[in-house]
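Taking it in order: structure first as structure tokens, then the write-up.
Of the protein chains in this complex, one is absent; all others appear in place.
Let's turn to chain A:
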Amino acid sequence: MTAKRRGAQLGMLAFAVLIVMGAYAGVGLGINGKIPSGMLGYGLGLGGLMLAAYLVLAKWAPWADPLLLPLVTLVNGLGLVMIYRIEQAGQPGASATSQLMWTALGVVMFSATLIVLKDHRTLQRLTYTAGFVGVVLLAIPALLPGSLSEVQGAKIWIRIGGFSIQPGEFAKLALVVFFAGYLVAKRDVLALAGRRLLFIDLPRARDLGPVLITWGFAIATLVLEKDLGTSLLLFGAFIAMLYIATQRTSWVLIGILLFVGGAFLAGQVFSHVEARFNVWLHAEDPALYDAGGGSYQLMQGMFAMGSGGILGTGLGQGYPKLIPLSFSDFIFTATGEELGLTGLMAILMIYALIVERGLRTSLAARDPFTKLLAGGLSFILAWQVFIIVGGVTRLIPLTGLVTPFMSAGGSALLANWMLIALLVRMSDAARRPPPQAIQDEGLTQVMQR
């Protein structure tokens, strides 16, 4: 029988907050030799928030995985410290206060999700609602005029007054819920084999419909919103979930072929996709480096990581201001300069552990919907880290995405805290001991002391 391990969870949570506070002090010491004056406030703020999250979790999901909350706290806290550090360096746009506020709202969303959603299987009933919400959220920026939706070439925002929301982050959640519900219902049909080609069982042509529709949305996102990142993220998650549900490798191949083909065609028509590839392949080329929209930012990130080397310069002692958007898309590289390879490996390890806890929940779950939802959410988190970190480290072409929990940005923080709440809710269900079987009615019940 699984134990609740609540003491361990609280201990690790305290440890995570302690590491973040240490890093926060390190920034102040690195910059001007003093412990930052706001440290106590920030420390109490973060500690209080996480204590609240813990109490909610202990009451409403007592059997939940004890590692998820401390891990997320750690990576969220380190992101907060990096944004504080970049703000100190004077990069416009970086604001630790606003990030802390969004973290607080994220924890509120986390708690609200846990409290409201007593049983995640309610979501299965909302499959098509979720699908509709997801598509609408995704489509809004494309339909809005550019003045309300476009920032630096990507049409992925809703900007009202001083606020801006990235609906795609929430669409991500809704669509994974939709995929899970839909695929659980249709997986038997989709798994039916059609013709066999070489070693692969091809699906029947008539079952291609849903795949083609999703593909169409992905390509539309790419074309209309110039957002290769979200497009790749959602389509990849869909294919992975399709594979989990149907156990058919052919779907994966068909999906990859469709997407690569679509992206290739889009690349022929729209210059920005091809430009991304060029920048990726020839980033060090001086001509591309100097060109507007060229490889300058990518190379600045590489320079930062190279200069950080194995141990990094130490917090507060690098030059994050040199990297454009070092507090959002490129926060990973700014971290690499100051914490070095060592710090980056630690952060990747934290992400890997979160994903591992999610997948474990999925494996332990008792019903297919939970399995698929937990698997899909875990995969999309891993996939997102892979796309953005791979992009800024030149492993794959760069597509703008948020580094989960680290990058500055309210929508992403809220959505990702909700994602964690869903995983926590499902792990609680998976780890909760099954109800005691009622003993055979024919026998006298034995009193238990």
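To be clear about the criterion, contacts are C-beta pairs under 8 Å (C-beta built on N, C-alpha and C of every residue); 3 or more make two chains touch, one makes a residue touch a chain; residues count from 1.
Just so we're on the same page, contacts and distances are computed from a predicted model.
Per the UniProt record, the absent chain's protein name among "NADH-quinone oxidoreductase subunit K", "Penicillin-binding protein 2", "Lactate utilization protein C" or "Cytochrome c4" is "Penicillin-binding protein 2".
Of the options A:100, A:133, A:244 or A:414, the residue whose C-beta touches the omitted chain is A:244.
Only one residue from A:382, A:406 or A:430 touches the chain missing from this view: A:382. Take chain A: the residues that touch the chain left off the picture are 29, 33, 240, 243-245, 247, 289, 299, 302-303, 305-310, 318-319, 322, 336, 340-341, 344-345, 348, 351-352, 355-356, 359, 362-363, 368, 371-372, 375, 378-379, 382-383, 385-386, 389-390, 393-395.
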